[in-house]
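Submitted below is the structure of interest, expressed as C-alpha cells.
Note that this complex is displayed minus one protein chain, with the remaining chains in position.
Presenting chain A:
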Amino acid sequence: MEKARPLWANPLQFVFACISYAVGLGNVWRFPYLCQMYGGGSFLVPYVIMLIVEGMPLLYLELAVGQRMRQGSIGAWRTISPYLGGVGLASVVVSFFLSTYYNIINAWAFWYLFHSFQEPLPWAVCPLNDNRTGYDEECEKASSTQYFWYRKTLNISPSIQDSGRVQWEPALCLILAWLVVYLCILRGTETTGKVVYFTALLPYCVLIVYLVRGLTLHGAINGLVYMFTPKLEQLANPKAWINAATQIFFSLGLGFGSLIAFASYNEPSNNCQKHAVIVSLINSSTSIFASIVTFSIYGFKATFNYESCLDKVILLLTNSFDLEDGFLTASNLEQVKGYLASAFPDKYSEVLPQMKNCSLQSELATAVQGTGLSFIVYTEAIKNMEVSQLWSVLYFFMLLMLGIGSMLGNTAAILTPLTDSKVISSHLPKEAISGLVCLVNCVIGLVFTMESGNYWFDIFNDYAATLSLLLIVLVETVAVCYVYGLRRFEGDLKAMTGCTLSWYWKAMWAGVSPLLIVSLFLFYLSDYILTGTLQYQAWDAAQGQLVTKDYPPYALAVIGLLVAASIMCIPLVALGTFVRRCLKRGDTPPVA
C-alpha cells in the first residue's frame, strides 16, 4: 500500500458511525407498524430469533470483509475473486439509488422543522375558504395534518401521470439537506468521525425526553396495552416471520457497502466481532424503545380523538333534543341514546346519520407506517400537546439526525470506492469528488420535489433496494464461504484480530443465513409475480382520502430498470472479467 489509509480516530467513532447508519428512520416508523400488525408483544419472538440467526452473522461478515480487505466494496470483492467485482458495483448502484431518494425525507423534515416555529402550528388549523365562512373544502374532508402534508408540503397531483412543476419550497429544502450532508462528508473520516457523535447520540436524548413525555400523556396507557398485548396466534402466520427477517435485514443496512466502507477505515486489529454484536443489539433495542414511544403517542392521539368524537355526539344530541347543558356525559351517553331512540323515534332517526360511531379500538387500529406516520399521525398528536412548538422542533430534529446519520453511511458507500480508485483520486481531490456526487444526487432528487414526486418516491422506496439487496448479500455470503474459502477467511481473521471464529459463526455463514436469504428472495419474487399488476395509493383531493390506482406502463418500466440495473452488474462484470482474461491469455502465448 503506497499511502496510509485514513483511519477512525478511535474505535468509538467507528461504533458510533455504524450505529448512526443502522439506526435510521426504519426503526422509528416501520418497526412499530410491524409490531402492531403481527401480534404486538409476540412479534418480538420472531424478531429476536431472526436477529440472532440472521442479523448478527451477516453484520459480522460485512464488517470482517471490510476490515480485512481495507478497501471499499468494489475493491474488496474484486480482491476476494476477480469475477466478483460486480457485487461491489451492484452495492454502489443500489447505494446511489438510495441516496437519491433518501435525502428528500431529510428535506421534508427540514420543512416541518422550519414551520414548527409558529403559533399556532400550521398543520393544527385548516385554512379558510374563499368567502371566509368556513374552512377549505379539501381540509374539511381530510384532516388538517393530512391537508398540510398533501397540499402544502407535497402539493400532490391526483396521479403519477400528472407530473406538474418542480415545487420551489421542497427544492430549497432538498438543496439545504444536500449541503448539510456535503458538509459532513467533505473531508472523509475526519469530519464524519466527529459528526457521528451527534447523529448517534442526539436521537437517543430526544427519544428519552419523548418517552417521559409520552408516558405521562393522558391515554398513553391505552396505546401501550394495545400494542403489547401478545396475539400468540400470529406466531403461526408465516408473514410475521418473513417480515421479522426482512426488517432485521434492511434495518441493519446490509449489502449497501456502507458497512464495508466504514470497516475499511478500521485498524486491522480491531475486534469487529464485539462491535458487530454491540451494533446489532443496539439497533434492535432502539427499535423496541422507539415503538414504546410511538405507541404511547398513538394511545394519546386515539384517546383524544375518541373523546372529541364523543363530545361532538353529545353536542349534537343536546342541540337536537334541547336537553339541558351538562345532562349528557360520556358515561350515560348510551343510556340516554337508548331512551331518546324509544321516546322520540322519528327525530332520533333524523339525527342518527349525523352521529358518528365513536370507538377507541378503531382509532387505535389505524396502523400507519412510513412518511404517513411521521408527518401525519405524529403531527396530529403533537398539535394537541401543550407547548406543541417545542415537541415539534424536538421530534423533527430527531428525524433529521436519524436521516443524516443514515445518509452518511450511504454516501460513504459511494465515495469510498471512488476515492480508492487511483484513476479518479489522482485527478480530483476528495472534496471535489464528494461535491460532484452530492450535486448529481441533488439534481436527480429534484424529481421528487415535483407534484407527482411522492409517487416516484414510493416507487424508489419499495423497489429500488429490496430484491437487489437480498441477491447481493446472498452472493456475498456464498463468495466468502465457498469462493474465497471459509477456512482461509478464518485464518485471515485470526491473523488480523487474534480471536478465533467460533463454530456458531461458521455454521451461520455457511448454512443458515444463505438458506434464509434464498427463502426470503423466493417469497418476494413469488409475491410480486402473484399480485400481477402493481398498484399505488394516490391522493384524491375531491374526496380527501387515498385511492388505489394502477401504475402506468412507463412506471413499471422504471421499476424493472431499477431492479435490473443493480442485479445485472454481478453477471455482467463476471462475464467481462472472463472475456478480458480469455483475450489476455490469447494474446500472450503460454510459457512452456
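In this section, a residue touches a chain if its C-beta (ideal position, glycine included) is under 8 Å from a C-beta of that chain, and two chains touch if they have at least 3 such contacts; residues count from 1.
The definition used in the following text is that contacts and distances are computed from a predicted model.
Colleague: Match the chain absent from this complex view to the correct UniProt protein name in "Increased DNA methylation 3", "Collectrin, amino acid transport regulator", "OLC1v1016125C2" or "SHSP domain-containing protein".
Modeller: "Collectrin, amino acid transport regulator"
Colleague: Which of these, A:Val23, A:Cys173 or A:Leu493, touches the one chain of the complex that we don't see?
Modeller: Of the listed residues, the one touching the omitted chain is A:Cys173.
Colleague: Who touches the missing chain here, A:Val48, A:Val166 or A:Leu186?
Modeller: A:Leu186
Colleague: Need a quick check: the contact residues on chain A for the chain that isn't drawn.
Modeller: Residues of chain A in contact with the hidden chain: 2-4, 6-7, 9, 110-111, 114-115, 117-118, 120, 125, 127-128, 132-135, 172-173, 176, 179-180, 182-183, 186-187, 189-191, 268-269, 322, 429-431, 498.
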